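Only a portion of the chains appears, each positioned as in the full assembly.
Chains here go by letter, A, B and C, matching the order in which they are written, and residues are numbered from 1 within each.
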């Protein structure tokens, strides 16, 4: 098991390219005694360095799934393997971007960005070097010493992203990381994310509500059913990289995928509307 | 002297009199009030005593001064009484349960004579000038020592006996019943001397009331004084009954109360006549001046300190006891 | 949006009350109180009470005689040692209780029981173990101070946002780093309230410790002048204690701004 620290562009020696980095095997999860069923026999395979986008109706269990993969909560049934090892607790080489941002209110932007690095005991020199780079990447230069409450919603969300990227994890779990951003900033961030991914390849599970985003970022898109969530369908995006957003949006494949996912979601949401 | 406990018509119209006693639970020296209550002496005089106990004379005095009229008589030691007097409150001593010191110095095994105290540690709760230290000083002076020849340990009241038991002090002045209790705990302790014998002219305590109460109901106070004088006399005549009452209220075991009774009665602690004679009182006030409790400039006079009339009336009614060196 | 991110941002609407500054209001309020005391004290005119001008006169005498300074010094040593000890031990123990259920349940009955135990019951044990001198007093002050700190810290830890704890776990934070990064800052308002309570209790504990072991320091002054009905002099150490209470709390506020700036930065807007 590696504890982060990759900086090169060469794929890490550990995982075999093409093999599965994340294996989600028949996960079931219920909450509380009353038993809100969040996930039911949910399975998913993510090959090394793939970007897998997850789309599903609101409340279908996406966040719950990421929390289980990160080792934050145990599944009721099933198991998760990362790089061949079963997940029982959080690992330093897996980082998560939280839907609720999860910034520490008492830390400034730069200390929040440095948080993961500090926690993992990186050298202060390395931290001093990395933090400004990631603050720049998320476009918050000038706000290094601001506290979270002094930032807009979108700015806070970007800090959460920088914090996860800064530790340069092997697996990145992202829960709607661009949900609070305007279309343009979002596109900018997508580009930055892909740039990081190209220079330091990593496996990503990317939850999003934007079909466009899923198609632009993902190698594949996993569609989830309504609660209790299962993987309903996995769609190969099948477009070559680098993808230009404008071009993609105009392509026939995009419109086809969009239509398909849209329809599938509609079925889930409308059927689920009753309960 | 036969006591007809609370008999007759008087019983129907008993007047409630509030007493503030300075220790909880009382020591045997404080017992006359309870004796008067238990044996019906108070009832005979148309009095129903409500006895409150406090932690220390000052608290008892405060309840008398400020307690909304619920206390008619407080029974503090002399230092707080004189101090309060000199601060300008109109207080009067109307009687007493002890003019002589009812305390003794208890010492560790190796101290046989007063002179042996040299270089020893003496417990002085309340510090220099407090009652305990004054008594210790008296003891030292009786054999030509001074406080400079010993060291004082200002321990707290609650820690006195633990300190003796753990050898952290060598000597301390305690009430006689406490002395016997301490000896029970550590049998090697013994009494070096009774302070009433070392300092025969000491004034220990008084029954105190306020000027307002005297003006309000002098008759009642006269009855109180008379009843208490009768109680003092009763104590000498009824050892067993007194010890019973003592065991009931002091919470010490019977053997301790008996030994204490014998010591105190032998010394004649409880006055059977006036007790508050001018020489005792002026000497007592003078002692407080010397100790620095009060300054000479605000020293109260005998007349300011004592309301003599009730005692005189009581003597007239009850007659004077004579014929024993203890009667005073 | 991060939990409690904007917590405290002007949590209460703050009016200026005709534009008076906080300090002005404080001073005014204290002045009114002192004047009322003076008037009431003079009217009541009892040996059980006094009034500020008499206290000031008495204070002048006691300071001129060097008495106040002398007794104050010994008290302050005891207080500071006991208080610091309580902070240093109380906070970690509180965090431990909040974080580890086994410790919580094992220690909990003792905390509740000890906290309700009157000192008189403890004194003999302390005397046997520690004697009568400074050591025993420090321990007594410590016993007075530790519970507010311990109990408030515990409650603060319990109140930590579970979502942030999850963030820390996700980054594989070690437990001690979690304390530093998350638990302590998030419990800071609780802990500070606890220390504020401990200061008040410590001041009393200092006096009480002096009552119950060897009588020294301010406690000695209080006992002595209470017993001799010198109310003006009695109130000198009492007022000193009051002022210490106010001053220490003020100092705590100042420290708060330095070690927990986010609580204040947030309130400025």
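Odds and ends about this structure:
In this text, a residue touches a chain if its C-beta (ideal position, glycine included) is under 8 Å from a C-beta of that chain, and two chains touch if they have at least 3 such contacts.
For clarity, every value in this text was computed on a predicted model and none was experimentally measured.
Stoichiometry of the full complex, written with the labels used here: A x2, B x1, C x2.
FYI, only the chains that are shown with their structure count from here on.
Chain centres here are C-alpha means, and the one lying farthest from chain B is A. Centroid to centroid, with C-alpha atoms defining each point, chain B and chain C lie 41 Å apart. One simple way to say how far apart two chains are is to compare their mean CA positions; for chain A and chain B this gives 86 Å. If each chain is reduced to the centroid of its CA atoms, chain A and chain C end up 48 Å from each other.
Of all residues in chain B, none touches 2 or more other chains. Those residues of chain C lying in contact with chain B across their complex are 46-48, 120, 123-124, 127-128, 131-132, 211-216, 220, 223-224, 226-231. In the complex of the two chains, the chain B residues touching chain C come out as 56-58, 61-62, 65-66, 79-80, 83-84, 87-89, 125-127, 129-130, 153-156, 158-159, 162-163, 166, 168, 293-294. Residue ranges of chain A in contact with chain C, taken from their complex: 67, 70, 72, 89-92, 94-96, 98, 100-107, 115-116, 118-120, 147-149, 153, 156, 160, 167.
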